[in-house]
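Of the protein chains in this complex, one is absent; all others appear in place.
We just call them A, B and C in the order they show up, numbering each chain from 1.
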């Protein structure tokens, strides 16, 4: 064990850079999106680099990585990168390889070109039923169904502005969907079912009790087992108890499903960053293709395309026209679930006579 | 007691109307502020009424009311009204009486004309040391000192927009200063001093404990007296305990003084109503003329006049230029007290890189 | 000879151009009103001590009423016996505070004879505040007031004296008869006003339009604010006159010589950007208008609210004690307001019933709503949830579902779960 390496950290960031980046990092002058998916960056030195962006499934096999490597070898001297939204970018230094690369990508079929500019780029998402233990929904399947439907917008620049869709399969929100133009969120709706016979063995009762943000969990003795009881009226299905204690699963075929959120953003451009707001409280899980979710996402996208000004993010549009108009334009129903009742609820009430009919 | 009248309510609203109002109520077509303090209202019928608005002290004697009655008799057939901000309005039906009324008012000297349009109108205020038991400051005296200083703006239209100053002498905020362009607020800064020897006799201990919003009050036995103790670290000097229990006074010459707040509004015009925000956390009580308060109010007013666009309320101006700029322009200091730490505090933090140097 | 205290500090407040309450009180003191002299004396002491000198009230009042009088005693009565008792009598003002000299003189006369002669014209809630009576005069004052047609206002955990802007009596913007509504509510709810029976105070204020001249939105548990549903009325000739600089901007609020730049001052400042001006025609896309009043305020001679008028009802405004200040929140976006205001009163009674049942002691309705949720309140008053109730939909995912909303309900068996999922 003497030679066991630890704490070496990742490879240094410039190790895999193409030479043109090594020479021009920090000197880039401007970029130009030549067509959907194809970026040109020009340096102060006159040097250029073309990046061809392609959608990926994120959940992929080593075979898929090999597909990418082969294309990279052929057209990019082996260089490529992944974006922060799970697209792959082929880094082209030799302009003459650009068209052949595009052709090869089209031929390959599993790496659609797009995701730049005013498009709907790849959906940031999480693990769902493929790996996690707390999901209310699958991730990859929903993403596939939604992206199939929105495919025309991935490889084009037809949106008023960039549209960022994210998905998280439970309230932990590993997809950090809370600031997305459109967020697809897995939600539970039933309080945990408790395994009284094993709870005390599997979990620490005080930690379990402390895990509940609404203090819905109390100690309880059930059939002589030390266990806990949940006050269902106070449960908001956050799942934190299950994270702390496997004897309290929430998952349920009827209880679980999807909520849609809209109008968040992260960038500071024009308006300050915004949280996503609830658009659709619940859509049942409809594997394998989640048709209602797909339909409602499209409804939102289309209303946005029809109504927004160019350069206006979805949330900026909704705020400009007013949320009453947002619900009218999207045809979505406004319910009591849309009215906040959590900690800052009062700050969301309409304290003005200003509203539209 | 048979003939004892109760529950008759106030005189009906139209009882004291001049005839022209009886004839034209609901038919008014437009108004025109002919000069500061002088309003003309014109009816669909062509009828006209002139209103001459004058500042009052609000706190007044019956002799002052008699002064008003005399002028009303002379020029208005006895008709006058008070505004929602404690100005008096003389209702002139006969145009020829307008100039003589103005002359008489000027002669009288205790009823300055003004308070209309883009002026600083009368200060809505409360009772202070003249009547209430919980004040941290006087009311009438502060108002007098501030209005003396701002007098030029009462009888003119030099403000960018209307400026509404309000004063409340304690956190109960009877002046409802929480939505004022400028608010003058009496604040305590010492926790209640407890009269252990009498508390149990004068107050109900459970009610007293329950009165504290921060749970700073706990039951305590002091020298054999049943009483309470206050955790000074949790006390935010709201005074609610003293309201419930006279054995816990807060008032203190060194502890009490004035906080200034800015940028609130009530009207729905242009921007939605806004709360006033903290500008100056504390100014000591400086009777009889509160010079520091007077000076700081003027500082705010002058920065506003210099910086705002016409038709822009103080809060609209502050938000347009940004609060960092507001503190720079007014020369007021920003301290840790300006940072909210109450229930909705997190909603006031700056969650963006957007700010000015 | 009239009583007199040395008041060197207060004397400083006789200087300066704004009317001086000190000067006014002094002259009253000079007529022999000891209460006035002692009031000045005690106030001078407060100026010296930088502390007030009044004690808690204790229960004083008139027979059969739980409110209308605020007890007040000096904590230095030996020094200032004239204000040993200094109770307040809240006299319910006529809506919009119109007076005739003849009538007001009569009540001033009562006050001169039986009270201190000191007044607040008016209290923040709207009452005529008679400031400074001894306990034994209260019944007499009340009897004389009622005999003249006046009654007391509210105090304590009761309905407080409703108040209104001047509305249709002298304002062209009024969309509802604010004064009539104020009067009608006052009369209809006399019992609620005089006999405290609620968790805490409750205030109505009525504004004729969204300009909110009585600040209902900030200061009343239930704000009734006039508005309209149809189109803003445009007088084209008057628009042209504004364009030609014939009329002063904003009804002369900035001086008669300040004229309007319709594009810049009106259209560009419209919060919804729903107005267009091409130099000749002013057009409004009324569907997108939020009836903020700005354009109408700017051009009162050219623009008027529509004709299909009614009110928006906003509930819950209050001062900061205890949970922080609140403004009113839209509860009923639009309601017709025609006498006898039945539909509105039905709403009010549902609201009160819910608050009465659910409100804690000293909890304003706005706080009860905060605690139990706006959705809960809407259900109680039978109003459908509407995007107009919120500035924005919730952004946190913590949605409470009721058992009957979820197929299969909440009851599940762990055995069933374990059939599908090993431990």
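In the analysis below, a contact is a pair of C-beta atoms (placed from the backbone, for glycine too) under 8 Å apart; a residue touches a chain by one contact, two chains touch by 3 or more.
It should be emphasised that the depicted structure is a prediction, and the values quoted were computed from it without experimental measurement.
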Residue touching the undisplayed chain, where the options are B:11, B:175 or B:191: B:191
Touch with the omitted chain, as defined above, among A:181, A:195, A:256 or A:319: A:256
Touch list for chain C against the chain that is not drawn: 49, 51, 53, 55, 75-77, 320, 324-325, 395-398, 420-423
Hidden partner interface residues of chain B, rising order: 171, 173, 178, 185, 187, 189-191, 193-198, 232, 235-238, 246, 249, 252, 254-255, 259, 261, 264, 275-279, 281, 319, 321-327, 334-343, 345-346, 348-357
Residues in chain A touching the chain absent from view: 4-17, 21, 25-26, 28-35, 41, 49, 51, 55-66, 68-70, 72-73, 78-84, 86, 88, 109-112, 116-118, 124, 126-135, 138, 140-141, 144-145, 147-149, 151, 154, 157, 162, 168, 171-176, 178-179, 210-211, 213, 238, 240, 243, 246, 251-254, 256, 264, 266-271, 273, 275, 285, 287-289, 310-311, 342-344
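Here is the rule we use: only the chains that are shown with their structure count from here on.
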Chain B and chain C, separation of their C-alpha mean positions in angstrom: 13
Chain centre separation in whole Å, for chain B relative to chain A (CA means): 49
Residue list for chain C, restricted to those that touch at least two other chains: 210, 217, 271, 291-292, 327
Interface hub residues of chain B, defined as touching at least two other chains: 268, 273, 343-344
